[in-house]
Structure formats: structure tokens, C-alpha cells
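Missing here is one protein chain; the remaining ones are kept as they sit in the complex.
Per-chain residue numbering starts at 1, and chain names A and B are given in the order in which the chains are listed.
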Amino acid sequence: MSKNIFFEQKGPFLLSKIFNDNNLKKLKIFDIKVLEEATNTDLTFFDSLNYIHPAKSTKASYCLTTDKLKVYLPKNCEPILVKNVLFELCKVTRIFYPTADIDTPDLSLKKPSKSKYSQVRFGENVFIGKQCKIGKNTIIGSNSIIEHNVVIGENCTIGSHVVVKNSIIENNVVIQDGCKIGLKGFGFIPIKEKNLRFPHIGKVLLKENVELGANCTIDRGSIGDTVIGKNSFLDNQVHVAHNLKIGKNCMIAGQVGFAGSSIVGDNVSIGGQAGISGHLKIGNNVKIGGGSGVVKNIPDGTVVMGYPAVPLKEFIRNSKK
Amino acid sequence: MSKNIFFEQKGPFLLSKIFNDNNLKKLKIFDIKVLEEATNTDLTFFDSLNYIHPAKSTKASYCLTTDKLKVYLPKNCEPILVKNVLFELCKVTRIFYPTADIDTPDLSLKKPSKSKYSQVRFGENVFIGKQCKIGKNTIIGSNSIIEHNVVIGENCTIGSHVVVKNSIIENNVVIQDGCKIGLKGFGFIPIKEKNLRFPHIGKVLLKENVELGANCTIDRGSIGDTVIGKNSFLDNQVHVAHNLKIGKNCMIAGQVGFAGSSIVGDNVSIGGQAGISGHLKIGNNVKIGGGSGVVKNIPDGTVVMGYPAVPLKEFIRNSKK
Partner (left out) sequence: MSKNIFFEQKGPFLLSKIFNDNNLKKLKIFDIKVLEEATNTDLTFFDSLNYIHPAKSTKASYCLTTDKLKVYLPKNCEPILVKNVLFELCKVTRIFYPTADIDTPDLSLKKPSKSKYSQVRFGENVFIGKQCKIGKNTIIGSNSIIEHNVVIGENCTIGSHVVVKNSIIENNVVIQDGCKIGLKGFGFIPIKEKNLRFPHIGKVLLKENVELGANCTIDRGSIGDTVIGKNSFLDNQVHVAHNLKIGKNCMIAGQVGFAGSSIVGDNVSIGGQAGISGHLKIGNNVKIGGGSGVVKNIPDGTVVMGYPAVPLKEFIRNSKK
């Protein structure tokens, strides 16, 4: 049973205790996971028709969901019916992960040990947390901060004024100056006077050959991870929200913004300042014009533009009216 | 008579000297203030019909204004008629505040004194200016800079690579990595070869429970303050220009930009990458769709979207044409 390496994790807890309901079985729950990653000792959640597919094959024993959605769950998975899935999920996740709702700065930082990191080159004033791993021939620029348990591969180039936390970075990744990677996303239950923050217990995963331009922000996943696929390049000032999955060989131009939880295919190119709404599926080989506002799923191979984004021919026709 | 705590302030000056006009009374002027904050020893200014309401009840004795607007001033307030209010205001403000037009980096910074800040936790390499106050249980991440006279409340979490200057921050505020808070705004009189910078003598006020995402920029007020209300949350890379007032319980998504001097009500939600023009009034309980461009006032409770932003029904109707 692997523990979360980045966050303090409590438990296991009895299901009956978590929900304060003795009718629930005395099953021990070890973790909270998304539908596709949950095992039979995890609690999962299912809150939208967007996720029918993973719901049908989840291996979780229990699932927070609604009366309307419960029919899609497999036999092995018992629904725990609630009105507001995300609100209940937030409360439960806070029991397991009491400190993942705010990014408390890592106070274990130290100048890098020359013996531990003998094959890594560092600029001035770099600080590294406990239990990090950094591969050979990687270089990290001045004033950058690598927080505890971060893993960085070989031959990476990380610029100056970068912060990396709660992240796993593969080989040959380039991160330019000023990027902030692995911070908690913009997730909370709005409550007057004092919002309830959603714990962010996921991580950021940057695959081989990824490049990030200057001053990008890549938030970690809330539950599940934020992933940028192999050989995808992002330009300056791109904002990637929690849980986003970007495929391979994508080209994302400057100041593009992604809301949370969308899935972007392979070989996708996105022009500058385009915005992609949350919970969408952008197919493979899609081209999105600069400045577009994408609010719907886009099928493979489509070229779209506009606000809201429509197929290119339609956009040109509308512009000529 | 409280002096500005953040900027070197000259004066008082005789009104006749300031304007080099012996016809003006030999009244001592102590400060420059906005219409609603001016007392009878301050000079104020009134340059737009947007501000009729505070103009009518100002307590200032003198007001820079135009021939057209002077009729709205109360009897206690004598108009000083000029052609270009902002140009004259800029010149006068520079007399009182000769160093507030450029953000000269604070050279009084030191590593935090352990005795003074015994109840505050600091990361590595934090620098603090003179006369700061930081409340107990606050934590400040590595490489962050708190410039002179800044006040930070209790239980705040301030990330790494943050700069805070000219600001007052209340309790339980969260500021993520890379934010730049309290810098001068984008205000100047355009002059060929060498623009004349407007002094920015206001501050930033972040109320209780505010949260700012990574790499946000919150400019201080020019005259008057920039305020973010209680329990309002901003996502990453949001740009807040000078003098903006944001109400309580607002949710502002990533990469939203605000031009200067607008007033945003309570419980307002704004989608990613939306832009709000300057000098607008956005009502309470307004929802603004992602990517919208708001160029007009919005009444309470309205849902708007589009560029330019229109009520949602209209936007949907237009998109279907």
C-alpha cells in the first residue's frame, strides 16, 4: 500500500467512522482516489456524466455519488449517496490529508549537499528539500527552490527563480525562469466569510522532453495528477490548472490558459492567449487558433477558432457577415 | 494628521505656492486625497461624471476640476479650474510625494530579527524592511521580500518568491508563490520622449481570508487604495490594476485582468481570462463568463458573457445566428 509521498496522510479509517454512519460496513479505507486509479481499499467519487466510462470499470469498493449517477457503477462498488459530491469529497479528503489544502512553504530546505548531488550543477542560492532525487547532468539556476520529495530526471535544465513542489519530472525537461510548478489549484467550496479549501493531494508529472516557457504556472492535481506529455512545449506565461492531462508533441503558445480537468490529445497546437474551459476532451491533432475560447469537446483532427471556438470554415464565414 | 506610512511626504504647502497663484487663499494643504477621503486640509480632484456621488459630499476645501464639473461640488469645496485634471494632479502630487513615481527597491532589507519575529516562521533567505509588522503563526516562504512598513496579520501563508510592498494584509490571507503586490500601477501622462509618471501614493489592502494564486500582480492605488475584500479568492496570473476595489466572497479565475479604478461588488464570479475595463461598476452577485470583455457597468445579479460582454441569453442568441 503506497503512501502519498508528498503529503501527510492519515488513516486508514473505518468507513463507518468517516461518515459517522454505523450502517456502513466496517471496511478500512486507505486512500481517496479517482475512479480509474482506486483499488478495493480506496474510496472514489463520481459526480458527472463526463466520467461514465471510468465509473463503469472502477475497482473501488465505495463511491461518493448521487442517486442519479449510481446506476453506472459496477457491482463491486457500493454507492454512498450524497447531494453534493464535491462538498462531501472535500470533507472526507480533509480527514485523510489535513495539510494538503494550503501550500505551506517547505521549511526543510537546505543548500544542496555536494556529496548527494555530485553530478548536478547548481547556480547560486539554490535550496532543496528533504528526500529529493535529481538525475545526473541536470542544471538548476540561481534562487530556485526544489521542495521535499520532488524527483527530477537526467539532463534537465531548470532556470532561475523556479519553484518545484509535489512533482515528478522526467529526463531532458527544460523549465525556464520564473515557473511555479506543483502548487495547489483553484479548488474550494464557496462558503460565505470563509471558503472551504479542497485538499490537493495529486502531483505534477512532466514527461520526457517537455519544455515550459518563463513564468508558467502548472498546478498539481486535486485528486489525481496534472500531466504534460512527452515532447510537449509550452511558451511563456501559460496557466495549467489542476488535473489537466496534455498529450504528446503538443505546442502551446504564450498566455494560453487551461481550466481544470480537461484532457488534451497528442499533436495538438494551440495559439497564443486561447482559453480552454474545464472538463473538456480535446482530440488528437487538433489545432486551436490564437485567442479562441474553447467551451465544447473537439473531435480529432479539427481546426477551430473563435469565441466560442467553432470549426475554422464557420469562423471565417461568420467573420465575413 | 497621519502621514503616509509608505512614502516620503513633503508639506504642508500653501495653496498659493502649489499653483503659483497669489489669488488663491493662503490655506495650508497637507495632503492629496480622493473625494471621499479628503478632509478640509486636503486637496482633492474630480475629473469624471462617474464620481458625482462622492463629489457632492466631499469634505475637501479645494478640488482640481473642470468648468463643466464644478457645479457638482458642495459649498465647502472651492474648485480650482484646469483643462486637464489628471495632468495638474500629477504635477501637484509630485510636489507632495517626490519619490512615489518609481518603485525604488527597498535597500533597508535585512534577514528577519529572531527576537522581533519570534512567532513567525520564515523560509531561507527571506528579507524584511524596516518597521514591518507580522502577526503570529504567519509563515513566509523562501526568497520572499517584505518591504518597509508592510503590515501582515496572523495565520497568513505567504509563498516563495513573493514581493510585498506598500500593503496591509489582514489575518488568514494566503499568497502563493511569485506574486508581486503593492507595486506602482500603469499611470502616467504620455509625453513624447519622456512620459511623466503619476505618483502612486496609495496602498494595497488585502482583507481577511483573501487568497491569491501564483504569479499574480496587484498594483497599489495611485491616490486611494487597491482593496480585495474578505474571503475573495484569485487564481493564478491575475492582474489587478491600481485603485481596484473587489468586494467580498468573489471568485476570480486564472489570467483575469482588471484595468484600473473599477468597483466590483460582493459574491462576483469571473471566469478565466476575462478582462474588465477601467472605471466600471460591477454589481453584487454578478457572474462574468470566461474570456469575456466587460466594457460597461453591470447591474446586480446579472450573468454576462462575450466580447463585448452582454447578458447570457443575448450571447447565446448571437452565437446561434
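We adopt the following convention: contacts are C-beta pairs under 8 Å (C-beta built on N, C-alpha and C of every residue); 3 or more make two chains touch, one makes a residue touch a chain.
Owing to the predicted nature of the structure, the values given are computational and were not obtained by experimental measurement.
Of the candidate positions B:P54, B:P79, B:G293 or B:P311, contact with the unshown chain belongs to B:G293. Shown as candidates are B:C63, B:V227, B:A241 or B:V264; the residue that touches the absent chain is B:A241. When the full complex is taken into account, the listed residue touching the unshown chain is A:N249, out of A:T66, A:N249, A:N284 or A:T302. Mapped onto chain A, the interface with the missing chain covers residues 121, 123-125, 139-143, 157-161, 174, 176-178, 209, 211, 213-215, 230-231, 233, 235-237, 248-249, 251, 253-255, 272-273, 290-291, 306-307, 319. One chain of the complex is left out; on chain B, the residues touching it are 102-107, 109-110, 125, 127, 143, 145, 161, 163, 178, 180, 183-184, 186, 188, 190, 192-195, 215, 217, 219, 237, 239, 241, 255, 257, 259, 273, 275, 277, 293, 295, 307-308.
Here, only the chains that are shown with their structure count from here on.
Note on chain placement: the centre of chain A and the centre of chain B lie 33 Å apart, centres being C-alpha means.
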